[in-house]
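Missing here: one protein chain of the complex. Every other protein chain is in place.
== chain A ==
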Amino acid sequence: MWFTIGILVGALILGLIWLMKRHNFSLTWYEWLIGAVGLLMLLFTIQNYFGSLAEVEPKAANMFLLVIGLPGIILLALSWQLAARRAKKA
């Protein structure tokens, strides 16, 4: 599973860089930071969600979605919105 996730994440990051170059756009350091933290939290959630299900701990699995997964998605969305609104203004 992690092999596939690694390829997907790598492809997404490469795609992002390719898009940025194509549109002559760059992310600020804090947008990178917020996005990276959000992505790490999302990956951490995925591992612990499926890990907890394998441990027969469904409540723990759902708590990971809520406590770490949701903030991770919010951070990713925040990074995206910061970049999108800055691009719109420009």
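Keep this in mind: a contact is a pair of C-beta atoms (placed from the backbone, for glycine too) under 8 Å apart; a residue touches a chain by one contact, two chains touch by 3 or more; residues count from 1.
In this text, contacts and distances are computed from a predicted model.
For the omitted chain of this complex, the UniProt record lists the protein as "Reductive dehalogenase, putative", which is one of "Extracellular solute-binding protein", "Reductive dehalogenase, putative", "ABC-2 family transporter protein" or "Protein translocase subunit SecD". Considering the whole complex, the residue from A:T28, A:Q47 or A:Q81 that touches the absent chain is A:Q47.
Of the candidate positions A:V9, A:V37 or A:M63, contact with the unshown chain belongs to A:M63.
Of the residues in chain A, those that touch the hidden partner chain are 44, 47-48, 51-52, 54-60, 63-64.
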